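Moving on to chain A:
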Amino acid sequence: MSLLEIKDLSLTIHGTQILKRINLSLAPGKIVAVTGESGSGKSMTALAVMQLLPNGADAEGLLQLDGQNLLNQSEAEMCALRGAAIGMVFQEPMTALNPVKTIGDQVMETILIHRAVPPAQARARAEEVLARVGLPTDRFPMTRFPHELSGGQRQRVVIAMAIALRPRLLIADEPTTALDVTTQAQILDLLKGLVTEYGMGLLMITHDLAVVAGMADQIVVMRHGEVVETGATEHLLRHMQHPYTRMLFEASGHQVNLPVAPEPRPLLEVENVVRDYRLPRKRLFDAPGHHLAVDQVSFTLNRGERLGLVGESGCGKSTLTRAILGLEEVQQGRISLDGQPVFTGHKPNLAVRRKMQVVFQDPYGSFNPRHRVARLITEPFHLLETPPTGSERQDRIAELLTAVGLSPDDSSRYIHEFSGGQRQRIAIARALIIQPELILFDEAVSALDVSVRAQILDLLVELCETYDLTYLFISHDLSVVRTITDRVLVMQAGKIVEQGETEQVFTQPQHPSTRTLIDAAPSLPEIGQGAA
Partner candidate 1 sequence: MLRYALKRLLSLILSLAVASVVIFAVIEIAPGDPASFMLGVNAQADTLAALRAELGLDVSKVERYFNWVGGMLVGDFGTSYTYRTPVSQMITDRLWVSLPLALYALTLSTLIAFPAGIYAAARRGKPGDLAVMGATQLGIAVPNFWFAMMLVLIFAINLRWFNAGGFAGWENGFWTGLHSLTLPAIALALPQAAILARVMRSALLDILAEDFMRTARAKGLSRRQALWRHGVRNALIPVLTIIGLQFSFLLAGSIIIEQVFYLPGLGRLVFQAISARDLIVVESVVMLLVFAVIMVNFLVDLAYAAVDPRLRSRT
Partner candidate 2 sequence: KSDITIAMQLEPPHLDPTSAAAQAIDSVVYTNIFEGLTRFMGDGSVVPGLAESWEISDDGTIYTFKLRDGVTFHDGTTMDAEDVKFSLDRATAEDSANAQKALFAGIETVEVVDPLTVQVTLKEPNGNFLFNLAWGDAVIVAPESIENIKTNPVGTGAFTFADWVQGDSITLNRNPDYWGDQPALETATFKFISDPTAAFAAMMAEDVDVFDNFPAPENLPQFEADPRFQVLVGSTEGETILSTNNKQEPFDDVLVRQALAHAIDRQAIIDGAMFGYGTPIGTHFAPHNPAYVDLTGNSAYDPEKAKALLAEAGYPDGFETTLHLPPPSYARRGGEIIAAQLAEIGIKAEIINVEWAQWLESVFKGKEFGLTIVSHTEPMDIGIYARPEYYFQYDSTDFQALMETLNSTTDPDERTRLLGEAQRLIATDYVNGYLFQLAKLGVAKAGVQGLWENAPTAAIDLTAISWDE
């Protein structure tokens, strides 16, 4: 008998159709993964089960938990079910916890609110649960506040809260998206362990197909509020029916072929660079703390080379980017481009800056919302002594917009009129407009849906062919780095621990931390083309 049974669930919010006749079922001890691109309705499905839909939402259909239709429950009855029969884990561990309450209180609250055990025992119960999720009280006292824990640890607290009463159903909405790969692997292991141990059903929401493939017993693929395909994992992977599913999997593992790199000729030289952040004193007469964000980093980037930089979150990748761009001065070491230092006498060297551009991660925050595209992408002209004007300028704009797959007419539109992928194209156009010698991509594709990401990667390859790009590609997504770079640097805690030909590093990692990184990354299975 199934634990959760969703039949023909439809949802409108203020009259807008959000979900269309969703069907899904989940048995105890099993994991069902719901996947699909952003906005496809994954979270809304989960919230519908919890009956925590936003104002104005109207659900229809059947939503059964153990034979009980949740849509008919009163709010009070739902309160009794939430936390006790259904637990939920959210995506963002940084904000999912109340910052002003201790973690112990927050875990105990689940227990106390349902009066599951006498208050005296609640503490013991909470300790037990925290220990189960890997936060034993001797090392992580219950009096800690959320901000005293790392992201992964916080996510464990959220999970502890959700499972404190051993609900029959656990819903996890993108539980690992905000975490780095190593932490992600640990959390996924924890969830899998809980399912088998407690026999609960896990409804797991993720857009990461590699995770899906590795975890789920059953996969549900959604698009535009509809379930396009569903089936047991093994079977579905092998016999994909719907073109969208196929596209999704292909895009996830999208491979590109880079043109051959020219003969190595040093362009960017980074020597023993140190960037040390001074932290405020902990106590009045203590020496101020330090944080070595970049620690004695040296490497050379050759002209025409596509270099990758990978590493866990917070290992110093962005800091290094800023140092190379001359946005921040470094404490030690030298960075030079084409033999010229980026910093001379505490001032960034304009002549060098002219040769570099950057593309950032956030397709939404990278543009001044008040300027038109033409003005946005010509901003780097400011670096030139004689920026092109008049028709020359128009021609450049048109050329670049065409090059990144947009139309010259787009130049008079505002940025909010573009989708995330289009915005990233505009960001690339902006980086290319002064034909820099070097482009830095800092997590440039991380925020994009897989299908869009695949398009951007294709675009990059195309541009490499036309413009002979040299770039430093920073990402925590190993599969992307693997296909889009020639050589890769692995960074850990501010240091470069390994570097080499990309394929070589991935197949024969030398440094233990590289190995951990690669092992932790979930990998996409070979999908069975044969049976298609």
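Candidates were picked such that all candidates are chains of the complex that A comes from, given by their letters.
To be clear about the criterion, a contact is a pair of C-beta atoms (placed from the backbone, for glycine too) under 8 Å apart; a residue touches a chain by one contact, two chains touch by 3 or more; residues count from 1.
None of the values given here were measured: they were computed from a predicted structure.
**Q** Using the definition of touch given at the top, pick which of 1 or 2 touches chain A in this complex.
**A** My answer, from the options 1 or 2, is 1.
**Q** Going by the contact rule set out above, which residues of chain A touch candidate 1 in the complex?
**A** 50, 52, 55, 75-76, 79-84, 86-88, 90, 92, 95-101, 109-110, 113-114, 145, 147-148, 158, 161-162, 280-284
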